[in-house]
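Scroll down for the structure; my scribbles are underneath it.
Complex shown without one protein chain; remaining protein chains in place.
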Amino acid sequence: MTNEALQSLINSWNPDPITNGLEFTEEKSQFLNITVQPERLHQLMVQLKSNSETNFDYLFCLSGVDWEKEMGVVYHLESTSHRHIIVVKVKTEDRENPTFDTVSDIWPTAEFHEREVFDFFGIKFNNHPNLKRLFLTEEWDGFPLRKDYVDEINMIIK
Amino acid sequence: MDATTIINNLKSEEYFINMGPQHPATHGVLRLLLTIDGEIIKKVEPDLGYIHRSIEKICEHDSYQQIVHLTDRMDYLSAHINNEAVCLTVENALQLEVPDRVKVIRTIIAELTRIASHTLWWGVMGMDVGALTTYFYGFRDRELINDIFEETCGARLTMNYNVPGGLMFDIHPNFVKRVKEFIAHFKTKLPEYDTLLTGNIIFQKRMKGIGVLTKEDAIAFGASGPVGRGSGYSCDVRKHHIYSAYDKVTFNEVLKTEGDTFARYQVRIQEMWESMSIIEQLIDNIPEGSYKATTDAVIKLPAGEYYQKVETARGELGVFIISTGTKNPYRLKFRSPGFSNLSLLNHIAVGGKIGDLVATMATLDLVIPDIDR
């Protein structure tokens, strides 16, 4: 399915632009990007996976991103039957306690990826089955991949 | 009391055991917390981070040429392919046209890397199920590939042969001849692998029907590479998202539907034949021309987001770069195949014996630095 067709299809699920809250863009990226409100993330993801025309069954990348003002997660989805790719982004301005819904119930692979994001960005995921630090020790202070993370001993910045 | 009552009244408890961080079967510093009932695995919980170097964070302060060097240290057995992934991302972002010669050489070396990685895997796989001799057979053939690499780029393992825009230098004059010699040699040696291990009845009994991963689970858990293809899931990036010179060659995507450890084993063995066929198609047709497209000394990617997938020996490696137009990436994420493949270990190992866990883990072909990036 082409990006335009995908965009109109996803828009048609909830045509009301106010409650819909989706932003589409293809600028600065080779894929179609959707930015979604955190509270609508889980519902959109379920639809993307279960709708037979989109059928995004393969979550191939889940990255946490620190956009300085906002914290966010980027989901790269691919459909193994239609072979189209979509990028879903979710952002929040709450840097203290950023929280999104987990997608690990939709794609089990997200369980580990979300733990990694939690470990390095401090982003929490609601309903995650086992949300604890994956790489770092439990007593580690701070979240290293955040832009404002400082470690004067271990980090040398030229 | 009859026998069943006695058995039912026996007090039995599950217990925990630490497999690793130093354990022969974990091939590196992976720690698995096993919950075991006698010999039967109840739960596998990986504990990671023993060699995490936070490459993603380091990359945020490095130039794109420097980042290429770091990728060697992730999946060191497919170092060249990792390099290629970053170079391709940068080239795509710059919309740089790479000479055909570069594409072909990259593909040949990538396939040689795949064979080298699979021979090592095969040796270690045999060792994990107790056949110690395989290790040396695998290494015998791998050494020859490493010698070719050494002659061409000076390194045997962490090669760094790619730079954004092309290759660091041209291939060695002997390269074509030695690759052909190797292919001729390996064609006689690969059948030995089957006679030594594949056909062995004990081996087949050990491998068949354990660690079963269905196609649906493979997709849901993000399995890729031979792990996915062993479950009948067509996930070869070389077929679906063609890069480098894979459009110039014909090869089969090896698919098995059983999804057990033996299927994954067979996929890898068969892939070595396919890799040899790819190399044979290209080795006589390396186009003349420059080995490097000119790039600026300081590479600045235009602001935007770039994603590139490649097929390493272990599966799909993704490079996700967010650039703000400076000489460093704003955020760089490596989607490593080992990480996703590890996440399904608990799913397929539960219910098996300790020996099954070891065999299953061997066919997942985990490289720990790839997981602990």
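When the chains are written out, they are named A and B in that same order, and each has its own residue count from 1.
Please note the rule applied: a residue touches a chain if its C-beta (ideal position, glycine included) is under 8 Å from a C-beta of that chain, and two chains touch if they have at least 3 such contacts.
As a convention for this text, contacts and distances are computed from a predicted model.
When the listed names "NADH-quinone oxidoreductase subunit H", "ABC transporter ATP-binding protein", "Peptide/nickel transport system permease protein" or "protein-glutamate O-methyltransferase" are checked against UniProt, the chain not shown comes out as "NADH-quinone oxidoreductase subunit H".
The chain not shown here is in contact, across the full complex, with B. Interface note for the absent chain: among B:E14, B:E39 or B:E216, the touching residue is B:E39. From the options B:V129, B:C235, B:V249 or B:A263, the residue with contact to the chain not on display is B:V129. Listed residues B:V29, B:L196 or B:V350: the one in touch with the omitted chain is B:L196.
Within the complete assembly, B:R206 is the residue of B:R31, B:K103 or B:R206 that touches the hidden chain. Although one chain is hidden here, its contacts on chain B can still be listed: residues 15, 17, 23-25, 39, 126-133, 135-137, 140, 196-197, 200, 202-203, 205-206, 353-356, 358.
FYI, only the chains that are shown with their structure count from here on.
With centres taken as mean Cα positions, chain B sits 26 Å from chain A. Only residues 48-49, 52, 54, 56-57, 61, 92, 217, 219-222, 224, 233-235, 240, 302-307, 309, 316, 318, 320, 322, 331, 333, 335, 339-340, 342-344, 347, 372 of chain B touch chain A when the two sit together in their complex.
Residues 27-31, 33, 57-61, 63, 65-66, 74, 76, 80, 83, 87, 107-109, 111-113, 116, 120, 134-137, 144-145, 155, 157-158 of chain A are the ones touching chain B in the complex.
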